[in-house]
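Up next, subunit A:
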Amino acid sequence: MTGATLERGLNAFKEQVDAPVAAFFSSCVNCGMCAEACLFYTETGDPKYTPIRKLEPLRRVWEQEYTVLGKLKKMLGLARPVTDELLQEWQELLYDSCTLCGRCAMVCPVGNDISYMVRKAREGMVASGNSPADVRSAAERAVRIGSPMGLKYKALAAQIKRIETESGIKIPLDVEGADYMPLLSSMEIINFPEYIEALARIFRQAKVSWTLCSEAFEATNTGIQIGSSDIARELVQRIVDGAEKLRVKCVIAPECGHAYTSIRWEGPNLIGRPFPFKVLHILELLDELRASGRIKTENLSNERMTFHDPCSIVRKGGVIDSPRELMAMVSTNFVEMQDHGKWNWCCGGGGGVSANTNAEALRLKVFKRKKDQIEQTGATKLITACANCRLVIEEGLEEYHVELPLEGLTELVAQHLVEDK
Partner candidate 1 sequence: MNALNTTPVPIEKFTAVEHRFGNTLPLLHEISHALHRLQVEGTVTTLDLNAVPFGPGDERQLVDFLGRGEVSAKLEAMGDSHIRESRYSGVWIVEHWNTSGERVAFQIEITKLPALLEAQQEDIAESLLMLQAALENARNGASV
Partner candidate 2 sequence: MVDTKTKTLGEILRHSGVSRRGFLKFCTATASMMALPPGMVPAIAAALDKARRPSVIWLSFQECTGCTESLTRSHSPSLENLIFDHISLDYHHTLQVASGDAAEAAREEAMHANAGSYLVVVDGSIPLGNPGYSTTAGFSNLQILEETAAGAAAVIAVGTCAAFGGLPKADPNPTGAVSVRDIVTDKPVINVSGCPPIPVVITGVLAHYLTFGTLPELDQYGRPKAFYGTSIHDRCYRRPFYDKGLFASTFDDEGARSGWCLYKLGCKGPMTYNACATAKWNEGTSWPVESGHGCLGCSQPDFWDAGGFYNALSIPVGELSRTVSYATAAGLGLGAVAAGINHRSKVEANRRHGEVTVDDLEKTS
């Protein structure tokens, strides 16, 4: 098969409709409550961004292919078809204005999981060639080069070398039989290498057996972002292969939202078998080390800090309490945002939005929600656990001329770590 066609797109939509999708569409009464949970609506006031409306193409396919009345209408020519024009128009709605944050799924009175369906609808968009060009090229880079940002192992090797020299800590590489194999996101390698150093210091202190894998270090998965299970499978398979080769017990997802989703929740389903290793988010691991007393902190900061919950890790990942426990390890003046935990508002850049230049203006506009939320807390430092959130927030704050330092939670823990000299 070569190339994307409408026919392949329609077939993909058809494949994606399952019992939950059918139950969700059957249940929607167009009450519009999901709009009120979506920052793309609340910040623009434009009803076209109402979450459930973004699913119109998928809804039509469901209705026309899987319901008695819809089939009848289609037969009589009364059904509104899904055309290429419709899909083109919907690209903005399914990509630019949805971060898959899943907040709408929390408020829907009939219980529709809209982000679940957006993720599925994107499969049809990809197969019909209606995915955004930027995300497309990122996917190409990820598959062909190894990372969406076009970064190769060489770059990581250089960072490792630099960190080893600066900190004097050896970073294990390709160690067979290690317990933990942390993954990294390209952003961490390029923008936040402090994360790697923090890991090294914490693991050294906690005497954790760990290793990086030179063949499987990239955690990000543009297949998930663009919405192609086939591409996502290829990328996940690389990690599985690496982990299996090194026979690690546990793979650690980095401070990156969608990477956690792709390796923790979608991965086994993509490759069609359960993993022979565990998958933990770094915050979960740190919390385990804390609980078992293997790491301790000192010189707690009394600076007013707040925590931004990355949607994929918290609301959609279930890592809700660990960040709170860890914040308590580093700060005596931690404040929650008004809507926090599973009710948190998205930074506006998840789900591939930050990689999509078409969405840039809109993303900066809707960032106001996050900015207001942060300002309301009066915090002077913002902590998060997702490199993408971190970049998006930094960019957003700059746009709104807000001066506020940002830090990753893992680094912060490392900063306050009690280390045996």
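Points to keep in mind about this one:
Criterion: a residue touches a chain if its C-beta (ideal position, glycine included) is under 8 Å from a C-beta of that chain, and two chains touch if they have at least 3 such contacts; residues count from 1.
Keep in mind how these were chosen: all candidates are chains of the complex that A comes from, given by their letters.
Remember, it's a predicted structure, so these values are computed and weren't measured experimentally.
Within this complex, subunit A is touched by candidate 2 out of 1 or 2. Every residue of subunit A that touches candidate 2 in the complex is listed here, in rising order: 1-5, 8, 11-12, 14-15, 17, 65-66, 68, 126-131, 136, 139-140, 143-144, 226, 228, 230-231.
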